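Of the protein chains in this complex, all but one are displayed in their positions.
Chain IDs A and B follow the sequence of writing; residue 1 opens each chain.
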Amino acid sequence: MSDVTLTIDGRRVTVPEGTTIWDAAQTLGIDIPVLCHDPRLDPVGVCRVCAVDVGERTLPAACVRAVSPDMEVRTDTQEILAHRRVLTELLLADQPAVSQREQTTGDDKLYALAREVKVTDIPWPDQSERQPRGQDASSPVIAVDHQACIMCDRCVRACDDIQHNDVITRTGKGYSARIAFDLDVPMGESSCVSCGECVAVCPTGALTHQSLATTDAG
Amino acid sequence: MRLLSELESIQASTGALTDEALKAVAERRGIPLYQLQGLRSFYPVFRETAGAAHRIQICRDGPCRLHGQAKAKALAEALDDDSRIDVEYVSCLGQCDCAPAVAIDDKHYGTLPQASDIDVLLDRPNALERPAQPLAAPLPTDPYPTQTQHYTTSREWLARPAEQVIEALEASGLQGLGGAAFPTARKWSFTRAAEGGPRSVICNADESEPGTFKDRLLLEQAPHLIIEGMLMGAAVINADTGIIYLRHEYETARQHIETALEQARAQGVLGDNARGPGLAFDIELFISPGGYILGEETALLEALEDRRGEPRHKPPFPVTAGLHGGPTLINNVETLAAVTTILARGAQWWRDQGVGDYAGLKYFSVSGDVEHPQVVCLPWGSPVTQAIAACGGMRADRDLLAFSPGGASTPFLPASAADTPMAFETLREAGSGLGTGALFVVGTGRNLADVVITQARFFRNESCGKCVPCRSGSTKGVAMAYDAVNKGGRDISQPLSELHDTLMRTSICGLGQVALLPIVDALKTFPDDPSLKALQKDNA
Partner (left out) sequence: MKQFADSANATFSDLTETATLCPYCGVGCALNYGSDSEGVIHYAKGRDGASNAGRLCVKGRYGFDYAAHPQRLTRPLIRRDDAYPRGPLSTFSRANSSGPRKPGGIVDYAEVLPHFREATWEEALERAASGLAKVRDTHGAHALAGFGSAKGSNEEAYLFQKFIRTVLGTNNVDHCTRLCHASSVYALIEGIGSGAVTNVVRDVENAEVAVIAGCNPTANHPVAASFMKQAAAKGTGLLAVNVRRPGMASYCEQYCQITPGSDVAFYNAVMHVIIAEDLHDQAFINQRTEGFEALAKAVKPYTPEAAEAMTGVPAAQITAFARRLGQAQSAMFFWGMGISQHVFGTDNARCLIALALLTGNIGRPGTGLHPLRGQNNVQGASDAGLVPMYYPGYQAVSDASVRERFEQLWNVSLPEQPGLTTAEITHAALEGEIRGLYCMGENPFLSDPDMNQVRKALSSLDCLVVQDLFITETAEFADVILPASAFMEKRGTFTNTDRRVQIGRPVRQPPGQARQDWHILRDLAQRLGHDWDYADESAVFDEFVQAAPLYANLTYDRLGEHGRWYPCPDANSEGERVLFGDQFPIGRGRFVPAELGQAPDLPDDDYPLVLNTGRQLEHWHTGVMTRRSRALDALAPEARVEVHPSDAKRLGITDGSWTTLRSRRGAVEVQAHITRDVALGTLFLPMHFREAAANLLTTPELDPFGKIPQFKICAVALAPLSTPLTPPQPDAVSHAAG
């Protein structure tokens, strides 16, 4: 296992072979924005928000791409900022009006990204009326709103690779793909054991805790 | 047995993958239910319930839409109340020579029938009309006049060092004919040098792009050339496993391949000593459960590993880390057939076949507004006009308006470019590409906007959904285009171009990268086309 030296935004860094660009950037204090990536999970590179310029025909996702010797990475060119904004807008276009995540735990990561890239207008059509994605209120503890889902695969990895409860999958294909439980049954009827890991990792209002706050008898 | 093959078998014998059937599979294999749901819902071959006794699938893409949009609609309406039949629109069936094409019961393919012919066809579906295909065995690139000489080339070349095979391919100038145009000799050399295992040779027989049906011809008429090409590949990269990944719509090809494999095994060409004493090689025929994306090489590998066909990130490339993580040689049907031809006839013979400095013979699938859509075999470097002429010229008194030379991912060029020699570099310089050599011809009077939006719509329909730019961008881009056509009011050329840039640069695979290109490029290339002008009308 040898070390690799590369340059990120003009700064040199040396990291072990196999390190991802995202992790290497972290060591420099460069926090490349992400949505589908979380250090607890194996990276999947599907949201493309962390895409960086390494001088290739396309922009690789920093969270999955391993560094290579003398690689020159740029994380903050005008082009990259433009794509980051378009990707954020694409995801916001279909979001419900209110973020259930902001309401319950105050940590909607898509909203945080929107604030960071300063989204105002969303020039892409809202698909939510033509192809509504539906809700699932069958679980007593977890609220499912497919409309808010950005198919980041975090819940799938949390359920299958962290808790190994093996309930959640991506179902369908293309734009109509969403998540499903077991053989696509309502969550409350599935083998879900309500560990809540999916809610914990979900970056949007797709999976949130049903409100459990009760007031005191006094 | 492969999980996907087991699922295909259940689907074929019972008509569906019901929840009960999947629960039994899950229990027997000790796998979670979600895994089966992921597969059942991703691949178009699988259904949750059996549906009507018969199924008619109508192609909705490029050439078929051109020739039969109205007829298809009429047939679908006529059969709407017919409880015996489920009618659905599907993506390109690879039968563009039959345009407008249909499939009956997943087994019979031909031209869209009249509603009045349906009763007869349900009884005798192989009466479905198909045009005659001029090219038949032995094909122009087949070095063997009769079956008795099949595989004689490999018998000679297996005795030679692998480096000589690579040298011959290098000298021939052969490049990948599945669209990527990667120099074949170099790919074989890299894969040979890659370390570790398991080691596999895969023939990508999943051609699915609208207008592409040349591999179908080769698979039906000359499967032995492909088998022999794979055997040589196996010898060069030291692989014992071969897989032909075949799209399920190619039913006729499947039968011919199965027969050819049996014969090859009987002759000892495949088996325990195929590559030499104790050096085994055999080929599995795997039928894809469907979807254009499976032609993307890493999505294909995902399917072979019993997962949803969603492309992987590259690097690493299959050459070093492919099937089950080992070095994998993946080549297109035509490329593998050409390998056999080149080794049989010699690199120089191959070079001599092309026009001028171009090398070799190329199979072009020609469709659209030509008199007789078909596969033609022409020397490399032949101009587009020659391909059109070989198909009987333009159809129905139309002149040439535009053509897409290499499949749905290659932009349309105007009639003024029709003299361009058909080769990789020339068509790229002209602003398009050779791709697979699928020539889609559009005549004057056609709604060009509809044609290019349909191309983009194909990509949207076939998006696997894994990454944001493609999944979301292709849908919204196509929606914007339709809105502009149907409702108007906004010049979408700038936003569409911006969206296309993001797709082009950030999508994981080629599908997303080219999804909006047909529209965006046409807006630039055909500035005076009235149908395209509608997308640029700003009524603000």
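By our rule, a residue touches a chain if its C-beta (ideal position, glycine included) is under 8 Å from a C-beta of that chain, and two chains touch if they have at least 3 such contacts.
No experiment lies behind these values; they were computed from the predicted model shown.
Engineer: Which one, A:T104, A:Q147 or A:S190, makes contact with the chain that was left out?
Structural biologist: Touching the chain that is not displayed is residue A:T104.
Engineer: Any idea which of A:L28, A:A66, A:I162 or A:V185 touches the chain not displayed?
Structural biologist: A:I162
Engineer: Please identify, in ascending order, the residues of chain A that touch the omitted chain?
Structural biologist: So the residues of chain A touching the missing chain come out as 40, 92-93, 97-99, 102-106, 111, 114-115, 119-123, 126, 140-141, 161-165, 193-197, 199-200, 209-218.
The definition used in the following text is that only the chains that are shown with their structure count from here on.
Engineer: How about chain B: which of its residues touch chain A in the complex?
Structural biologist: 19, 22-23, 32-38, 40-42, 291, 308, 313, 315, 460-469, 471-476, 479-480, 483, 495, 498-499, 501-502, 504-508, 513
Engineer: Please name which positions on chain A make contact with chain B in the complex.
Structural biologist: Answer in residue numbers: 45-49, 51, 58-61, 64-66, 79, 82-83, 86-87, 90-91, 93-94, 123-125, 127, 130, 150-151, 160, 166-177, 180-184, 191.
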